[in-house]
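Some notes on the structure that comes next.
For this view, one protein chain was removed and the others were kept in their places.
Right, subunit A next:
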Amino acid sequence: MKAVSLISLAALSVATTAASAEEVSIWVRTSTAPILEELASRYNESHDDTIDVVPVVAEQMVPKLGAALAGGAAPAAVAMDLIYMPTFAAAGMLEDMTGFIDSLPYADALSPSHIRLGTYEGKKYGVPLTPDASVIVYNTDMLAEAGVDPASLETLEGIKDAAIEISALGDDTYGFMYVGNSGSWMVYDFMPHIWAAGDDILSEDGRTQTVDTPAMRETLQLYADMWAAGATHPTTRSGNGNAAVEAFASGQVGILMSGSYIVNLLTANYPDVAFNIAPIPGPDGGRATFAGGDDVTMVKGISDEKKALVEDFITFYLQPEQQVLITEMSGMPSRTDIADVAYADFDERNLIAYDVLKSGRTPYTYANDELFVSLTGPWLEMLETGIFDGDVDGAIETASDRFEQILKRTNP
């Protein structure tokens, strides 16, 4: 409702302002909205044109945008969760931005995963706005108390042993926690184990499934072992992201699967927690991360004036000054070449995530909601069967079939 009234307000003001000053609306999911709003207000102060930010609830972004596009009432630009980029690009809904992106002097320093997801059939459709990377956060006091060397977290095997040791510290103490009931959280935090071992769940082009890999089997098994051993916090199975942060901050959990945002979140809200960050390992080593975040993209067919304004706004927020603001608010800059400037005043632990982001990955898929996000989708079903019921073989078999079926139907 709020979004709708904002749109009509925006439409009204567009109609009444003189032709000289242009105005565009950018839709953004609510979690990224504060950053984009701050950037827009800085931009609007120093320019005649206006950027109008319209927050949309994350789960409603795809249906709302789909309906708006079908009804011809779409905004000029969208700050889109990068995982949906292939879907909208393949549907022919986005404006080709290849020329603009390649002309940027720092084109090579834009988060590679953001660019890859925003590329469809050789054309680029999006510019990174907010990157974030999944990482492990661990409680250094609890590791020390349990006699666990942080270096042992460099393999998932080592994490399992560490988790069991930490759980032995007390009745209400658990070694390990993640958000096991959310498909998108688990893509973010669980998938890097598979990537770290050199495997993947989908082919590079997102058209075929590769669910059944040795890394998937080993990872599921190790997670299942930790669950069976009681080393995993029991709320892992049904809790949400907030429950996980609370459990970690209150010292109930030694190792939490999390993301780069956690550094600024913990230092701001829980200054007493002694923690550190580590990259996510595979079963026997390696490291990987899920590169999440938003791409700014333009809706196909917008006027040249609006296009120029969006491009100008993008160039504006990619300047070092605004990159510092983005880093301050989200933990990471959109460019990979300005760490010294962006992090000068911030916690060094941010750099660990920043380091892995360069090699960050994101599944390239046309069926994200159906495969990974849906509460009843094959991804969550596989994790639930494999980890909490301990049936790894059955889980992988069912998931392979269901992935296959869905891909057959959704491939463009």
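Observations on the model:
Keep in mind that, in the parts below, a residue touches a chain if its C-beta (ideal position, glycine included) is under 8 Å from a C-beta of that chain, and two chains touch if they have at least 3 such contacts; residues count from 1.
The rule we apply is simple: contacts and distances are computed from a predicted model.
Think of the chain that is not pictured: of "Transcriptional regulatory protein YycF", "Cytochrome b", "Integral membrane protein" or "Sugar ABC transporter permease", UniProt labels it "Sugar ABC transporter permease". The hidden chain makes contact, of the residues A:33, A:53 or A:69, with A:69. Not every partner is drawn; the one left out touches subunit A at residues 62-63, 66-67, 69-70, 87-88, 91-93, 181, 234-235, 237-239, 243, 247, 367, 369-370, 373-377, 381, 384-385, 388-389, 406.
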